[in-house]
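Let me give you the structure first, and then I'll get to my questions.
For this depiction, one protein chain was excluded, whereas all remaining protein chains were kept in their positions.
Then we have subunit A:
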Amino acid sequence: MIAELGHFALLLAACVALVQAVVPMIGAHRGWSGWMAFASPAATAQFFLTAFSFSALTYAFVVSDFSLKLVVDNSHSLKPMLYKVTGVWGNHEGSMLLWVLILTLYGALAAWFGGNLPPSLKARVLGVQAAVTLAFMAFIIFTSNPFLRLAVPPLDGQDLNPLLQDPGLAFHPPFLYLGYVGLSLTFSFAVAALIEGRVDAAWGGWVRPWTLAAWVFLTIGIALGSWWAYYELGWGGYWFWDPVENASFMPWLLAAALLHSAIVVEKRESLKSWTILLAILAFGFSLIGAFIVRSGVLTSVHAFANDPERGVFILLITGIFMGGALTLFAARAGSMQAKGVFGLLSRESALVANNILLAVSCFVVFVGTVWPLVAEMLFDRKLSVGPPFFDAAFTPFMVLLAIILPIGGLMPWKRAKMGRVMRQLTLPIVATFLVAALIWTFQTDRSILAPIGIALGVWLIAGSLIDLWSRTGRGGVASRARRLWNLPRADWGKTVSHMGLGVTFIGISAMTAWQSEDIRVAQVGETFTVSGYEVTLADVRREPGPNYDSIMADLVVSKNGRQVAILNPEKRNYPVAQMPTTEADIDNGVFRDLYLVIGDPQAGGGWAVRTYIKPFANWVWAGAIIMSLGGFVSLSDRRFRVAPGAARKPGKSGDADPSTVAAE
């Protein structure tokens, strides 16, 4: 009964979306305020109806209602409660419902917090948002109904894929979707602005917090997924350039570009049509990502035949929205007049360079991802494009981006003087070269990756700090430090995010260049040495779990005779799913992770033991978290909370706020 109510609520929500996609648009076109005002309550209703539908499905999972096909396929009565709940989106149908729930959430948020938008723009934004939502609701209703009943319910379910029975599933998909789907709102803003035929500074101000929110969530989602893969897959890989990963990375790169170009629109009224195009494409890549993931076309060409209906449906959604938006763009882009003028050396130019680099790296990822498909269709070549290609083709653009970032960050709007910028950066430049030289001298195998990557990280961090310090103007250190705290949160956010990027650079370079690994057969009681750590296999024993059996090892790790950690890697067997998993155990440290894996019992006695020492591993994800933290700090800036585009009130104290001088 509850499931039928959930299904019905979803159908109702689709009806509301249909009306919301039509009525406010007509209202905005004709100038009928009553029709425009319909959008907000409709968006609210849509959200609550979808939320009810989602709760109904969650309820079915919680009480293990095995008359529902989806619950049977993905749950089991013995499964821990956490995984019963997260199992709701650990499958295709449920995750689509989560996707739609978040679509309606963003629609409702725009309705609730969009009070300062002009009525016609708000009506059109919500209208476009409803159209996108409607398309995905239709997708669920016609191809992926999660509320399908079974005529003969089995006694128990088939259990969730054991790899997904992990806290990672609780957070990774919701954050990722908050990011992906958040870009739908910037898309709606872009299309609405094209219909209105007006893009101005205020528009830049409205679209920026939504882009920032989506980007922050996407950052967290990708980082969580990468961390999850790191500890779950059993050998510490964290990024594979897999098509489904690329599907989340491409929108992230474009959202980062959009974030920066929207600043130029807001502050300088330039790059308008480019920003609109980016907003359209960023969501376009979200849709392409959904297509890649749902159809399986790129992971294996044959998987497409297994599920042609779903793949074609999403391709159709992508085609209609991208085709429509880009046609509209072609028709209207010419009418957008740029106002601000700027010189070759200016912050505007630096942000243009940032946008080119981010867009090109997104393009490289895209070409690499679809190339196997293109090569097979056009050139009859069956080939693979793997990590070696992406490492070689993608990295140079990131290196360039890191080099120009601190320089661009210090440039003033309109016209900059290179000499002045470089003088300010003297300290970071010296630090960068010192670090590079130091690492080059001390490291043994002379890989070029570590000195360059880590030096770039130092350059980013030091450059960002200098940037923030330069915002405090002139005067004594004490008064400048005092002013530091009164700087706008957006300036702090910028610094923190850019420093986070530096931290990630250091993490990736150090881990890639310096990790050491040891694979061996160890007898119980045996001690061996890996890069200065003594590892003892103390015991291997059986441990029963709630819905699995485990073989658990006790490994004692010490350094110079002092015990560092006791680690318990496991091999689990899930009898219902008939699947074994490897659970690594990790001792996390600031400067290194000890990563231990227990393998199979060997014929001649003893166990296969894998030991990995991963320097600076946590910096990869810590950097991502710092980046998103910077995004949150920036989001809390009062300029976003107060009417965006409105003039700043003059500061309370008499002294001029140096940040406004520098930033405006």
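Just so it is clear, a residue touches a chain if its C-beta (ideal position, glycine included) is under 8 Å from a C-beta of that chain, and two chains touch if they have at least 3 such contacts; residues count from 1.
We take it that contacts and distances are computed from a predicted model.
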{"item": "Listed names \"Formylmethanofuran dehydrogenase subunit A\", \"Oligopeptide transport system ATP-binding protein\", \"Response regulator\" or \"Cytochrome c-type biogenesis protein\", with the criterion being the UniProt name of the chain not displayed", "value": "\"Cytochrome c-type biogenesis protein\""}
{"item": "Hidden partner chain, touching residue among A:157, A:204, A:368 or A:428", "value": "A:368"}
{"item": "Touching the absent chain when the full complex is considered, from A:1, A:81, A:155 or A:344", "value": "A:344"}
{"item": "Residue among A:333, A:360, A:524 or A:566 that touches the chain left out of view", "value": "A:360"}
{"item": "Hidden partner chain, touching residue among A:225, A:493, A:507 or A:623", "value": "A:225"}
{"item": "Touching residue (missing chain; options A:200, A:242 or A:554)", "value": "A:242"}
{"item": "For subunit A, the residues touching the chain missing from this view", "value": "90, 161-164, 168-169, 172-173, 176, 222, 224-226, 228-229, 232-235, 237, 240, 242-245, 247-248, 270, 293, 299-300, 338, 340-344, 348-349, 352-353, 356-357, 359-361, 363-364, 367-368, 371, 375, 378-379, 381-389, 392-394, 397, 519-521, 579-580, 582, 597, 599-600, 602, 608, 610"}
